[in-house]
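Here the complex is missing a single protein chain, while all its other protein chains stay put.
Each chain carries a letter (A and B) given by its place in the written order, and its residues are counted from 1.
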Amino acid sequence: MPPDRTIVATGGRGKHDKMISKPCSKISRHLLATLGGITLAAFAIPAQAFSVNIANGAEPGTLDPQKTSGTWETRITRALFEGLVTYAKDGSLVPGLADRWEVGDDGKTYTFHLRDAEWSDGEPITAEDAVFALRRVLDPAIANQNANLYYPIVNARAINAGDKSADALGVEAVDSHTLRIRLSQPTAWFLQALAMTEAAPLPEHVIAKAAGWVQPGNTVSSGAFTLSEWQPQSRIVVEKNPHFHAADSVEVDKATFYPIDDAGSALNRFRTGEMDIAYSSVPSSRFAWARENLGDALRVGPLTAEYFYMFNLHDGQPLADKRVREALNLAVRRDVITDQILGQGQTPSFWYVPRNTANAPQGELDFADMPMDERMARAKALIQKAGYGPDHPLRLRLNYNTLEDHKKIAVAVAAMWKPLGVEVELINSEAAVHYATIREGNFEVARYGMVATINDPFDFLNAYADNGSASRSSGYHDAEYDALVAASTAELDPQKRRQLMTRAQQRLLDDYALLPLYDYVSVHLVSPDIQGWESNPMDVHPLRYLQESEQ
Amino acid sequence: MLIYTLKRLLQAIPTLLIVITISFFLMRVAPGGPFDGERQLPPEIEANLMAAYHLDEPLPMQYLRYMGNLLQGDFGPSFKYKDFSVTELIAQGFPVSLEIGGLAILLALIIGLPLGIAAAIRRNSTVDYVVMGTALTGIAVPNFVIAPIFALVFGVLLGWLPAGGWNGGALPNLVLPVVALSIQQIAYIARMMRASMIEVLGSHFIRTARAKGLNEGEVIWRHAIRPALLPVMSYLGPAIAGIITGSVVIEQIFGIPGIGRYFVQGALNRDYTLVMGTVVFYGVLIVLMNLIVDLLYSALDPQIRYDD
């Protein structure tokens, strides 16, 4: 790290901020100046500027789009970096820096034609920038967490494993405005992967210069906004980028992201009007209250994410017995969890891939329509057959990570299993421990939330396929399932692909390999003064589409 | 005095070494790593991450590497906040915590000392009972209850003050967190001052002063308060160190970018370098605070001299 890097290079305080900020005490000024190196320069915003304040879950770990790990980061990076393809306000894919593209007949060659666009410093955005970005995302030293989404590209996997040099990647700049990508096999969801900010072209001319290149003053952007201020744990400000290719259509002049990880605090600040948008700020404990008091501001939408309990199927585990898995599945009243405990509109799920995912497979657990008393009778019989009874009760450990809602659900599920004579030990641990426990297979039943990175069933199905994360943790292995998933990935016809995926999912469900609970919903708060914010399954809400309501 | 100070600082070095070593190995034996999260990473990618942060090396190697960097004043990069070094994060968070904590202690002294003195003078009177009763209520309600109530009532429902946020340390944003943080301190200081005043007022030299015919006000002002302040003083050193790093709850509830949250978040996220950085920083802070308090102590109490 260069020693002279300041935290905020071109600090800006808008007029609005200036009015309410009073001089802080001398001591803090002094300390801020000496220790923080924070400079605050006055910055004028045109009258009638449309600025948006956003309560944004947490402090970003980074704004390097290839090092991010969560939505609280991509919400910002998406405003700064435009992909070759990008998201519309409903979450569908639309042309971004590439205004058109062709896919070869074999489904293995993609040719993108870049539009005339500029970085925010006026440099042209070229196909070389796109090549640079794709090579970089697969560079082992960058250690990108979603790199596997780009493994379909020729040689990508070997490069990411450090076995080949970056030049071997099947990506080339045909000319300054034409990019060709070669895949090693047809991949149905590849365009989705390119819409991620990870794959957006990057400014090589800037990254080569500075290690801390995503800092105000150092960075340039290709998206609708530029980064103008970053005070860690305090706020991040982005301002409209006049060089953006669709700058004319962007109405937001300035947006400020506040890292507020306490949901109650975000809700409070939304209620006072300080925040215009508050992401994930309504815990289930306050949801009923919010629905009554916040009216239209409360936005509940679908989300391609699944809440389920992972079973440990390894040999010797109590859940290696399919009868036990079926019984546990039967006894859980999913509607009680979604309606009584959460009450936010989640869909009780009898499947694994969330229903609102694009191209989602069909089919469900075989007992989905069975009345509850019948289910309980069958469950009790199964548990008995598996050899458990009053003298020899089934003892299970149920792991969940620290969060009020996970606790409530675990408590309820434990109570639902009680009539079967199952004695549950609840184990709450912080996320790092929880997921390590799962990774090491050191669990019996574990809460899991799987969120799609792309709007496709791939993430879900692949997890249980050979060498997928869920397969490794849970010990689920089924050659036919693996074959179906592999076939579905390479199948380009949507109808046929869906059938393959449906068959794959059904194998998983008929094996009761996991215990699905519900399809997630997204719950956000959006001021009625803002338009152009749409709920969508990818939960992407690009700033560039927001508009001020006319009132 | 100078020699004493230097000696104390030298003595602090082994202490800090112990702190660093214990924390380093505790952190590493804790289950879970910095990259364990909702998304389970493919093995190749996880290997890349481990290598990028030298976590694939043997533990003693990592320890030596850390100590080596530390000697050069380098706390390393944060695992979670990848764009910042730990030094930068502490340099940014500490002044904020210092401001909030310092103001809270100041407020606590301004309110707590007179209350304690008044209660001691009117011992067992209504004043005493009211002051001590209120103080005890302050102690009895945890600040993670008080703070959200403040935010809701004064921030949201009444709308008098911002419900949260730092805003560069603007005065309105300071009020609620500082008051919420100081309530317990007010209570502690009032109780302590009362107790030590009572003790001093019962001592021989006060009786002598009274016997000499000084009036009560003079006795209290001239003779009683100064010695009675000593125990409060010795409380303040660690209290200041504690309050500026420890307002975790207040920082979280009011969204204040201070240093306390870094430690807790770092520990929970296994952000090894950030945790170590805050531990080392805090260790140094304690050593300095204790030293300052001891030196002040000798200034207040002429009976104590540091000649060794």
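A few remarks follow.
By our rule, a contact is a pair of C-beta atoms (placed from the backbone, for glycine too) under 8 Å apart; a residue touches a chain by one contact, two chains touch by 3 or more.
Methods note: contacts and distances are computed from a predicted model.
Within the choices "Fumarate reductase iron-sulfur subunit", "ATP synthase subunit alpha", "Pyridine nucleotide-disulfide oxidoreductase" or "Oligopeptide transport system permease protein OppC", the name that UniProt assigns to the complex's undisplayed chain is "Oligopeptide transport system permease protein OppC".
Partner chains of the missing chain, restricted to those shown and counted over the full complex, are A, B.
Listed residues B:Ala52, B:Leu171, B:Ala195 or B:Ile225: the one in touch with the omitted chain is B:Ala195. Within the whole complex, the absent chain has one touching residue among A:Ser165, A:Thr402 or A:Asn467, and that is A:Thr402.
For subunit B, the residues in touch with the chain missing from this view are 8, 11-12, 14-16, 18-19, 22-23, 26-27, 29-31, 101, 104, 129, 132, 136-137, 139-145, 148-149, 152, 181, 183-185, 187-189, 191-192, 194-196, 198-199, 202-203, 230-231, 234-235, 237-239, 241-243, 245-249, 260, 263-264, 267-268, 275, 278-279, 282-283, 286-287, 289-291, 293-294, 297-298, 301, 304.
Touching residues on subunit A toward the chain that is not drawn are 264, 283-286, 288-289, 336, 340-341, 402, 404, 407-408, 410-412, 414-415, 426-430, 433.
Going forward, only the chains that are shown with their structure count from here on.
Centre-to-centre separation between subunit A and subunit B, using Cα means, comes to 37 Å. Contact residues on subunit B toward subunit A in their complex (touch as defined above): 30-34, 36-42, 44-45, 47-49, 51-52, 77, 80-85, 88-89, 91-96, 98-99, 102-103, 148, 151-152, 155-156, 159, 162-172, 174, 252-255, 257-258, 261, 268-270. Contact residues on subunit A toward subunit B in their complex (touch as defined above): 1, 5, 7, 13, 17, 20-25, 27-28, 31-32, 35-38, 40, 59, 61-64, 67, 69, 140-145, 147-148, 157, 160-162, 212, 214-215, 231-234, 258-262, 264-265, 268-269, 271-272, 274, 429-439, 449-451, 453, 463, 467, 469-470, 472-473.
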